[in-house]
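Every protein chain of the complex appears in place save one, which is left out.
Read from first to last, the chains carry the letters A, B and C; within each, the first residue is number 1.
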Amino acid sequence: MSPITMAKALNDGLRKTLEEDPKVIVMGEDVGKLGGVFRVTDGLQKDFGESRVFDTPLAESGIIGTAVGLAIRGYRPVCEIQFDGFVYPGFDQIVSQVAKMHNRSNGNLKMPITIRIPFGGGIGAVEHHSESPEAYFAHTAGLKVVSCSNPSDAYWMIQQAVRADDPVIFFEPKRRYWTKGELDPTPYPLHKARIVRPGRDVTIVAYGPMVVTALESAAAAADEGHDLEVIDLRSISPLDTATVVESVQRTGRLVVVHEAAVSHGVGAEIAARVQEKAFYSLEAPVLRVCGFDTPYPPSRLEEDWLPSVDRILDAVDRTLEY
Amino acid sequence: MSPITMAKALNDGLRKTLEEDPKVIVMGEDVGKLGGVFRVTDGLQKDFGESRVFDTPLAESGIIGTAVGLAIRGYRPVCEIQFDGFVYPGFDQIVSQVAKMHNRSNGNLKMPITIRIPFGGGIGAVEHHSESPEAYFAHTAGLKVVSCSNPSDAYWMIQQAVRADDPVIFFEPKRRYWTKGELDPTPYPLHKARIVRPGRDVTIVAYGPMVVTALESAAAAADEGHDLEVIDLRSISPLDTATVVESVQRTGRLVVVHEAAVSHGVGAEIAARVQEKAFYSLEAPVLRVCGFDTPYPPSRLEEDWLPSVDRILDAVDRTLEY
Amino acid sequence: MSVAPAVPGSEAREARDALHAVHPEPDMVQLLTPEGARVAHPDYPLDISDDEIRSLYRDLVLVRRIDSEAIALQRQGELGLWASLLGQEGAQVGAGRALRPHDMAFPTYREHGVAWCRNVDPLTLLGLYRGTNLGGWNPADNNFNLYTIVIGAQTLHAAGYAMGVVRDGAVGTGDPNRDTAVLAFFGDGASSQGDVNESFVWAGADNLPIVYFCQNNQWAISAPVATQTRQPLYRRASGFGFPGVRIDGNDVLASLAVTRKALADARSGQGPSLIEAFTYRMNPHTTSDDSTRYRLGAELETWKLKDPIARVRAYLTRHAQVGPEFFESIDRESEALAEHIRSGCRALPDPAPLSVFDHVHTELTDELREQRDGFATYLASFEELGA
Partner (left out) sequence: MSVAPAVPGSEAREARDALHAVHPEPDMVQLLTPEGARVAHPDYPLDISDDEIRSLYRDLVLVRRIDSEAIALQRQGELGLWASLLGQEGAQVGAGRALRPHDMAFPTYREHGVAWCRNVDPLTLLGLYRGTNLGGWNPADNNFNLYTIVIGAQTLHAAGYAMGVVRDGAVGTGDPNRDTAVLAFFGDGASSQGDVNESFVWAGADNLPIVYFCQNNQWAISAPVATQTRQPLYRRASGFGFPGVRIDGNDVLASLAVTRKALADARSGQGPSLIEAFTYRMNPHTTSDDSTRYRLGAELETWKLKDPIARVRAYLTRHAQVGPEFFESIDRESEALAEHIRSGCRALPDPAPLSVFDHVHTELTDELREQRDGFATYLASFEELGA
């Protein structure tokens, strides 16, 4: 099988779920004729009809809120939020309804809702189009939060997310939409982290867009004689602590990488868990290479602002100095 | 001066800002005639008029969004969100407008907006009335986030927040509204943590409603011969890392306490910073005593669910076992 | 010269007075006067027997009894809170009885009367207010959704449910056992929320089979309705392209007839509509509210004259020759119901501490299992101490 882009992999994955389950519906802004601004839903309306793949009015709270009602009626909605920065009008429906309805109903109601969010920067976009809001959702009980880093995971994870009976916030690294890759023949568990590069000296944990960057860093570090292990977190909530801790117990050093602002980001939670569960294994403090605690900068500055191979290597050097 | 309740202290503090600056206005649901469901704005409309202290339509996005416009026109709005669980409809206006407008305008616009949020549980309320959403805001660049734990801080901090030219999310521990205390003659810096009980063995960091609980734990621990140092964080963002690190360098042990769900909560950020900056001082991993990663439970279970003196002492014992 | 409001809101205050007019407005549908006289309305003919009206009377009395018992239980500390529907029984019973079994209702936190009409055991409603659960019932059991506390949120759920109904082909088939409508409740204050207006957008644009039932009880806690709007709320619908109508919300017959027609239209594919039930919240907002701080007793007095139950009783006695034995039988039923609620409430079990981990997700994650086990060990340590 020839390699395909992540956008195409997501499209194929969504197609599979639409084929196998008539209750699956795809809704959002411009997901119909246009096929989404990133073409992830390209052709789905044509093939599955306007009643299963449709454009909504322009209101995110309405998109999520009606998805909740559709779920109560027995549907399995897949909502697209056009860009990361536009999920906030739907935040109330997500944290107070989607996340809590199953609990509120003592398990009587299920919320099999998938909320797809293209996230992260690096595409030279204007404000609100490059954000990384995953920590908000990871901190919200009742939600599951995942992010794919390659076409194969995109293909399998989107299907697993749609089939899941729990709500899943599905973060798609928009700057990797056009990255090509082969599809694995079989899926990997949705909420398990994966060691994508074994190594001895330092563990690097990343997810979504930063996995490629982490792997590039590992390659560069190899030239300098440092053997980095790279873990693709894949699931942000629940978080596969065991895999990370096991790795750190071998390497003794951990660097966490994400685009989101460093403070109160996912890296903080990983550091907190690792320093607790691998206390005696850590030879250096867990370091974080993340976005700064500033709004996402104008695009002319994003390459400086975003975690990069050089910034990761810089952190690797610092952790090795301990 | 005789001791007053926290609610009264906040009321007095707001009154001071209304007296000294005609641009200060107080807005929200039921803040007028009713004086707020917790009476924090009691009498302010009577004394300062309907044009400066007024009830808004019932819509949080509207409350925050119009506050932004009022700020652009030169006003200094103090918005009340009636309960923690009802801030989410205003989340978009807070994170994409209030937090970013100063930055977007290259510093030309100021957003001197204070958003008061009664937060936390322990009052036997129904769903959505006992939440602790502070981490969402602490993770948002451009916002400042504080919480008072006693009447004197309430009195001084609300004035400092309103006078600040930056937006401040002001978390009021609703279950302590009726706690009485003396007012200090002078204010303490808004964004500085305070050691409210010096101790040798273990550092306990708490804020808002949990400070009292931490102090009770310290008293109880004293009987068992453990000398706990209690730090009232006061400011969640920016976070006074120096004070916490300095303490841990003395005690070697840290327990962070908050009501919010443990994962991706404020405790994670504190753990991440301390394990980095006090790496060689830590004799035990930073432990967290927090809400579980579940929705806030029905009130009959809240006393079990919430961090308590016993759960804190349990953590203290565990950290001392290292 | 200036026509601007000296104080912002003075304008609003005038409007408020208008809206508080207790005399039925010309545009308000009323089929039973406060004095108990039936009046006909050209658009809303109501073909109803006296037996049916007796049965509505029974609903009204029992629903009010549920409310007063719950208030009593709250006073005794058996409930943490209660949101009283006193004064709104007519609106709710009329709307509730207009529903067909397969229609779906989306309540706020105050629709105890609608719950009753959906055959929801009153005890089911108490868990939320007692703090033993967060609602916990299955909406599918009685086609009555969970109470929603976040103002307005349920109106979008209702619109989404209606989208599902359309996709299921359960609209406009002409088959009475198939065609389905959705009834969404909200209050005058909720009309300001973005969610409610977005729901109107969806309903209008998609021609959804949904009826919005707004109980304008004049107050959103301490905020009079004029804080939310300068014109009657039923007119909001015109802004979204569907019909709106105001009814005497204290007239169970008007509520029944108008809701019936609106639901029938929705089921047959004629799309959404908005009903504003003009009524009054006779009690404070909830048991923790003190309404003397913001409203006058006089207002209460005028509304007492419009009581939704008294007028039905008046009709039954004066025009339907219903004798004391009927009313006595209802009173006996009411006593039995009260006893059911009192004993049932006290018997509601407290949940187990570890149950907080049960329904966070459809299955327990490793993370939560770890937290639960740790908590279990912690709790056990005390039992040991105890032993």
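In this section, a contact is a pair of C-beta atoms (placed from the backbone, for glycine too) under 8 Å apart; a residue touches a chain by one contact, two chains touch by 3 or more.
If you're wondering where the values come from, they're calculated on a predicted model, not measured in any experiment.
Student: Check the options B:74, B:185 or B:225 and report the residue that touches the missing chain.
Tutor: B:74
Student: Kindly note down the residues of chain B that lie in touch with the hidden chain.
Tutor: These residues touch the chain not displayed: 25, 51-52, 56-57, 59, 61-62, 64-75, 89, 92-93, 96-97, 100-110, 141-142, 144, 165-166, 191, 238-239, 241-242.
Student: Give me the chain A residues in contact with the hidden chain, please.
Tutor: That gives, for chain A, the contact residues 29-30, 32-35, 37, 49-51, 54-59, 61-62, 85-86, 88-89, 124-128, 262-263, 292-295, 297-301, 304-305, 310-311, 314.
Student: Tell me, which residues in chain C touch the chain that this view leaves out?
Tutor: 1-5, 8-9, 11-12, 163, 166-167, 171-174, 191-195, 197-198, 200-201, 204-207, 209, 226-231, 235-241, 268-270
Simple rule for what comes next: only the chains that are shown with their structure count from here on.
Student: Which word fits how the chains touch one another: line, ring, star, complete or other?
Tutor: Contact map by chain: complete.
Student: Farthest chain from chain A, going by mean C-alpha coordinates, please.
Tutor: Greatest centre separation from chain A goes to chain C.
Student: Closest chain to the overall C-alpha centroid, by per-chain C-alpha centroid: which is it?
Tutor: B
Student: For chain A versus chain C, what separation do you get between their C-alpha means, in angstrom?
Tutor: 40
Student: Compute the distance, rounded to whole Å, between the mean C-alpha positions of chain B and chain C.
Tutor: About 35 Å separates the centre of chain B from that of chain C.
Student: Give the residues of chain C touching no fewer than two other chains, as numbers and ranges.
Tutor: Those would be 133-135, 150, 194-195, 360, 367-368.
Student: Multi-chain contacts only, two chains or more: what residues does chain B have there?
Tutor: Answer for chain B, listing residues that touch two or more other chains: 61, 85, 88-89, 127-128, 263, 292-295.
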